[in-house]
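Attaching a single structure in structure tokens format; questions to follow.
All protein chains of the complex are present and in place, except for one that has been dropped.
Our next item is chain A:
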């Protein structure tokens, strides 16, 4: 019991610290590419704290208040159901009670709860943002899930622990044994991270037609925190599935960071897509690769056998 409590707090702490440092680094890197100095790497932490200590927060009723609470609780739950380390009793949370499909669905619980708050605010532009978000989700989830299904099929389980345990040694990493699945999930994963070029839902210039339009003060702080933590949970999940998991925190940070660098590099090069362009892209390119992968790795072997 005590172990579970300490472990949960540690996971939440690790994901929060990793979250603001990764995003701080992102802002630095982005600035340097655009030939600016950029803020310090701690800036995200300062911003987050500033929001949390605002003296006044505007609310539009009870549901508006509970939405960010649901999204935060959803972020905590997601983090606690993703195993951070393998072969360790620490940083496991409650992951042995869950599975990959559950985690994918948990990623969506919070944002849907927050969508209620956005609707409750009575701002039509916020709701428009939610619809954009749900539309993008509909686009990205199809190839993303297909890629994960290829992994589940490869290991014949939906347990993240079992998938991690099967990847001992570099030669058995998912990215080596099942590279097509990684290619299939990579771009939808960037969209799931709400990163450019698929960031029309929350991009700074789109705030006025985005889900966050009515939120300010401490509630915006909550939204920012959960976003950083969710991003880390997703990064760790992909590390678990494709990069062999991690046996200690330093390895975890290194692997997650290299994955983050890869996605960031892609993000920085491409201009933002409209929602319908993004969805159409997901259904043509990543899904197309996914269908090819299914034909090559599932259909052909069964026919030749």
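Going forward, a residue touches a chain if its C-beta (ideal position, glycine included) is under 8 Å from a C-beta of that chain, and two chains touch if they have at least 3 such contacts; residues count from 1.
What we mean here is this: contacts and distances are computed from a predicted model.
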item	value
From "Iron-enterobactin transporter permease", "Metalloprotease PmbA", "Sodium:proton antiporter" or "Cell division coordinator CpoB", the hidden chain's UniProt protein name	"Sodium:proton antiporter"
Selected from A:41, A:128 or A:203 as touching the chain missing from the view	A:128
Touching the absent chain when the full complex is considered, from A:30, A:57, A:248 or A:267	A:57
Given A:157, A:177 or A:248, the one touching the chain that is not displayed	A:157
Positions on chain A contacted by the hidden chain, ascending	52-61, 63, 65-66, 69-70, 72-74, 76-77, 80-81, 94, 97-102, 105-106, 108-109, 112, 115-116, 119-125, 127-128, 130-131, 134-135, 137-139, 141-143, 145-146, 149-150, 152-153, 156-159, 162, 208, 213-214, 217-218, 222, 275-276, 279-280, 283, 287, 290-291, 294, 298-299, 302
